[in-house]
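Every protein chain of the complex appears in place save one, which is left out.
The chains carry the letters A, B, C and D, assigned in the order they are written, with residues numbered from 1 in each.
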Amino acid sequence: MDTHKLKPKVLQQTIAANKVGRKPGYLYVPAGALKPRLILLSFDKDFIAENEFSTYEELFQFYQQHPHARHWIDVRGYADLPLLEKFILDFDIHPLQMEDVINDYQRPKVEEDDGRLFIISRMINFTKDKCINDDQLSIFTGTNCVITFQSDYEDCLDVLRERIKAGKGVLRKRPVLYLAYAIMDVVIDNYFVVLVQIGEYIESLEDSLFEQPDKKTLNQILNIRREVNKLRRIAWSERDKINEMLRDEDMVPDEEMQPYFKDASDHTIQVIELIDNYREMIGNLTELYLSNVSNRMNEIMKVLTIISSIFIPLSFFASLYGMNFSRENPHGGVNKLNMPELYHPYGYIIVLSAMGLLVLVQLYFFWRKGWLSWSG
Amino acid sequence: MDTHKLKPKVLQQTIAANKVGRKPGYLYVPAGALKPRLILLSFDKDFIAENEFSTYEELFQFYQQHPHARHWIDVRGYADLPLLEKFILDFDIHPLQMEDVINDYQRPKVEEDDGRLFIISRMINFTKDKCINDDQLSIFTGTNCVITFQSDYEDCLDVLRERIKAGKGVLRKRPVLYLAYAIMDVVIDNYFVVLVQIGEYIESLEDSLFEQPDKKTLNQILNIRREVNKLRRIAWSERDKINEMLRDEDMVPDEEMQPYFKDASDHTIQVIELIDNYREMIGNLTELYLSNVSNRMNEIMKVLTIISSIFIPLSFFASLYGMNFSRENPHGGVNKLNMPELYHPYGYIIVLSAMGLLVLVQLYFFWRKGWLSWSG
Amino acid sequence: MDTHKLKPKVLQQTIAANKVGRKPGYLYVPAGALKPRLILLSFDKDFIAENEFSTYEELFQFYQQHPHARHWIDVRGYADLPLLEKFILDFDIHPLQMEDVINDYQRPKVEEDDGRLFIISRMINFTKDKCINDDQLSIFTGTNCVITFQSDYEDCLDVLRERIKAGKGVLRKRPVLYLAYAIMDVVIDNYFVVLVQIGEYIESLEDSLFEQPDKKTLNQILNIRREVNKLRRIAWSERDKINEMLRDEDMVPDEEMQPYFKDASDHTIQVIELIDNYREMIGNLTELYLSNVSNRMNEIMKVLTIISSIFIPLSFFASLYGMNFSRENPHGGVNKLNMPELYHPYGYIIVLSAMGLLVLVQLYFFWRKGWLSWSG
Amino acid sequence: MDTHKLKPKVLQQTIAANKVGRKPGYLYVPAGALKPRLILLSFDKDFIAENEFSTYEELFQFYQQHPHARHWIDVRGYADLPLLEKFILDFDIHPLQMEDVINDYQRPKVEEDDGRLFIISRMINFTKDKCINDDQLSIFTGTNCVITFQSDYEDCLDVLRERIKAGKGVLRKRPVLYLAYAIMDVVIDNYFVVLVQIGEYIESLEDSLFEQPDKKTLNQILNIRREVNKLRRIAWSERDKINEMLRDEDMVPDEEMQPYFKDASDHTIQVIELIDNYREMIGNLTELYLSNVSNRMNEIMKVLTIISSIFIPLSFFASLYGMNFSRENPHGGVNKLNMPELYHPYGYIIVLSAMGLLVLVQLYFFWRKGWLSWSG
Partner (left out) sequence: MDTHKLKPKVLQQTIAANKVGRKPGYLYVPAGALKPRLILLSFDKDFIAENEFSTYEELFQFYQQHPHARHWIDVRGYADLPLLEKFILDFDIHPLQMEDVINDYQRPKVEEDDGRLFIISRMINFTKDKCINDDQLSIFTGTNCVITFQSDYEDCLDVLRERIKAGKGVLRKRPVLYLAYAIMDVVIDNYFVVLVQIGEYIESLEDSLFEQPDKKTLNQILNIRREVNKLRRIAWSERDKINEMLRDEDMVPDEEMQPYFKDASDHTIQVIELIDNYREMIGNLTELYLSNVSNRMNEIMKVLTIISSIFIPLSFFASLYGMNFSRENPHGGVNKLNMPELYHPYGYIIVLSAMGLLVLVQLYFFWRKGWLSWSG
């Protein structure tokens, strides 16, 4: 039962524990946060460097020594408050935005201030116990750097890192906004991977529905429906976010970038349409389950009805000739009318034959009704 | 049954009793209102004072003696009409607004007049009998004061009062609009606390659904669904209210305050999304309940069918050999064809064995159908 | 059955009979219309007079003799075409609007022409046979008069008339638009009264659902659902009407009147929210009814299954020992294997005990399944 | 079954046959079209003439001879391509519009070009086999004429023709736009007639639902639901069309005409509200049907349960005393414990009484459960 529990309990309690009565814009280290890893990917048309620093000072020093390069500062883990406060000061981040970074259950959104963007994306993956796990990726853009924050060491961006390191292509030549776009694009592309996994899971649910449906199957169907609905809300927010960037010229001032964001917007629409497909498939599964339950009831009733209908009349006739009406009259004489059949030489044979005929008639009736087919 | 009654009867009757035929804008003391308590929290960068006054005059005198401080005038209870009319006069409050304060079943809303705000928030809590109780908090802002009205002595704002008294932080330095914002923010944060309680209740309903579902469980499910829908309407109104403040520059003229209201708006969206989560969970519970009812019916029918199918044919065969066909022919001679089995030395053994075989065949058939499993 | 009929048949036929093929803007006397009563309420700051006139000429003469007073001309009943045409001429009413007055199944709406308003409100009441009856109240405003038309002699405006006659308050001093507002406000306030009645009726339906639900109860639930939905449409139109007046400065040019109309708008929203509450409650009732039907089926099946499962096997064993296998072998000798139990001195006692044991085992099984509880 | 078929098959095939691969804007004679009848109604303030012409030339000549009159050219039937092409030329009609006239499955719409209108209305009627038949009426307005096209000889406009011929009223004095309005108004008024017929049909369905519901009734309910939904789509298009005319000053330039179109718009809203009423009534019917099926199942099960519960235990007791336990011990002696009841002088009477008592107890139990009432 455990893996099919329906409630996002942990999330709520985290939210409640973190929020009530605290001052807005105040930073704290969330329980269970990891120690930050600081990874800096610096690159230029002709130059590429990936370093992991153990202290913020080393990172910032390296960053300042390469003013003409573009930088992707990649912070994984939040368990170091002073470090985060240095980011606030050095990179001019609003404290409320840094609070959103740490309270990492924010919806996808974008904020713009002085041409600098603060973007929240949600990276999803489909866990073993058939839940959709969504991690927050917070992206800040600066003049020559992109800073990303995430709570886990693992993510889905390695393909992009490889591309930057390998490729000599377009990514290294473009402004940092293109890097931010590329990050968002990889996150959205990853949705398709998760959707394929969900699709296969729904397929397996459908198969088990045809084999041996039980209450657990219904629970799994309801569970995946909830997860898909949750995913739909996230995807709609992603779409709103990207459309807001498309509409607002302050956010994407470079006109050459417009087609790329339009492309990303198309992708989110495709994600939403696939999700809607899945929602219909899951709705169909629910109806199939309920119709299965009815059909099994029908089948049970058919067995009961056939057997009862055949044997209850037979039993009656057998009981009939088990009656003890007596030929001997206490007042003398013979009651000739009392069950003379019992004394007929072929009485037994005739009754047995009549019973057999009755069975045949009933079987023919049930066969014509279609109740004798196996398939139900 | 009592705690699961479905109707907000008291509210309706209060509304109806209070409204019909009264002149709009006319004040009255509602039945059951408490005697007002007057609490004044005055503070400045360097100064803090909390006093409870027994008369309005004392409060107003203190208020006037500290023109440079900021004041939070906290009125709890409405059962003193002249007192309220003094507020109308001294603090320039529109009579219709004061009517809204007293008729405390208003939806969350905000009105602006000459740069001064009238805000209605609803403070919720989750009662023992699983209802959502919502109390109105009416907030007026002035140039150097915030006036709040509420009907009960208890509320959820103590955490904020402690923060003002304890902290030397940002709250004491900001304009009174920030105080109004902080009050609204604490009210919204408290929604998360209530949502956690609701979530745990839904969880307990789900557990009892798996243990022993009955009609009372369905009633509880329907009841909490109604409460959650009611909460959803309140949360939407809260959201609309804050978004109206965000859009209207007259309401939040200070640009530095904008991110805070944006933050509060995000919180209301999170509240609504959690509520939507719950609505889905409750919908799933309903479907599980109905599917449980069907499954129990299936189980009952299976027991009936198995036992009937096995014993009705057996009974027939037993009755068959209870027939009294007689070997003795009244016309003389022996009816050798009448039930010779009864006289066979192994007749009884053979019939018992045949019956046993029939039972085994039927059990195999039921086992293959999967009807013999306990889990249903 | 009669009171639960589902169709607004009379309305349709009236509409159809009245409309097809008639010239638009042509007046006629509707069937069953009452003879008009003409009541004039004239008042001023210092002066109040209520008269019922038997002819239009007397009324108009009185009206013209008091040019500085404000007048509420109250026409009840339409069965006098020339009278209505005099109103068209003397008070400059558009013929199509007068047609709307007489065809009194119009939705709530407002029209404005040259600063004069034509308002349609619907006064509702909850009839004995649990229908919502809605009567049209047509309101025209002039420079110094308000003319109202209604088809019945009875209405819900007496409280307002009393207030005008009794009070020396604000109503007598304000312009006629305030009188029009006050009329609309009383009509809306009356919605709360009807809603309380509907709420009590839904409550009684819920109670009868727990006592003895039958097909009639479902019919009543469906019927009140239809009525509440109809009420919802009317309330939405009322809300649209008032919001249109709020938005359009030509309609409510006096800025001091704005808060009053905003207040009325809030009231309509409260009405709609209460109605939505009721819709949910009714939806819950339907689900409870359906679940009741299923539960009763379950209960019936449980009784059948328990009794059949206990007695059908017992019958088999009784039949078994009713078989006539004979110890006497026609070929001579004794068939010692044929039912020796029958001749055992304790055979009957043993069989009876075995049967009792079987019953106990089955009862234990059913008790563990929870099938023996009364509550179902 | 035939009349309850669910599909608009003929329509689809007509559409498909007519459209694929044809050049847009190309005219053709649809299969089954009637030979056109040409009827001209010419009138003026003082003059009225109705003629049916056999050729277009005669009609056009008459039309040109009366340049100061207003004309209603009424074409019924499309089976004459050259005739239609003459209209295109002489009355300056766009070929695509004439194509819409002939492909007469267009939605209600209005197009405006140079102050001349092209309006499509749909005339509905309710056929014997309970379908809504909708015929297209295409209306062109010119400077002094209105041209209408329809496929059938019969329509619902005769009341209007009578009014024009009889009345000396407003219609003859107004511009042709008023004639176009009057035609649309009669078409809409006719919706109420059809709605009354549908309402009576729904009423009859409800009655038959209470008498003897069967599968055919459900089919009829589903069928009328589909028809009503189709009607709703048409009515919405009618409403959109009229609202578009209201909004667009090019279409209704004459301000005096505005109230009339506003009136027509109100009528379409009333039509839609009546249709929504019907949709709810039909939804209620479906629920009643399904609840009827459940109730009948309950009733069947109750009969089975009562009879089985009473007679199965009785049969057991009868079988019990049919057992053949023998008092004679093959080893000698008497088995006194084997069924001594059988030899008791009052044994039979006592058993019969006990059986009667058991029946009474069970009947009392069923009566308390409420299972013995007829009403179900």
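Throughout what follows, a residue touches a chain if its C-beta (ideal position, glycine included) is under 8 Å from a C-beta of that chain, and two chains touch if they have at least 3 such contacts.
Predicted model, so just to flag it, every value in this text is computed and none were measured.
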| item | value |
| --- | --- |
| Listed residues A:Y28, A:F47, A:F325 or A:Y364, member touching the removed chain | A:F325 |
| Which residue of A:L81, A:V159, A:I350 or A:L372 touches the chain not shown here | A:V159 |
| Touch list for subunit A against the chain that is not drawn | 159-160, 162-163, 167, 169-171, 182, 185-186, 189-190, 192-193, 195-196, 199-200, 202-203, 206, 210, 259-260, 263, 266-267, 269-270, 273-274, 276-277, 280-281, 284-285, 287-288, 291-292, 294-295, 297-298, 301-302, 304-305, 308-309, 312-313, 315-316, 319-320, 322-326, 328-330, 333, 335, 337-339, 369-371, 375-376 |
| Positions on subunit D where the hidden chain makes contact | 1, 5-9, 12-13, 15-16, 19-25, 94, 96, 100, 105-107, 109, 111, 212, 214-215, 218-219, 222, 225-226, 229-230, 233, 286, 289-290, 293-294, 296-297, 299-301, 303-304, 307-308, 311-312, 314-315, 318-319, 321-324, 327, 334, 339, 341-349, 351 |
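Operating definition for what follows: only the chains that are shown with their structure count from here on.
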| item | value |
| --- | --- |
| Smallest count of steps, each to a touching chain, taking subunit B to subunit C | 1 |
| Interface composition of copies subunit A and subunit B: same or different, split at half | different |
| Between subunit A and subunit C, centroid-to-centroid distance (C-alpha), Å | 42 |
| Averaged-CA centre spacing for the pair subunit B and subunit A, given as whole angstrom | 26 |
| Contacts with 2+ other chains: residues of subunit B | 294, 297, 301, 304, 308, 312, 315, 319, 322-324, 339 |
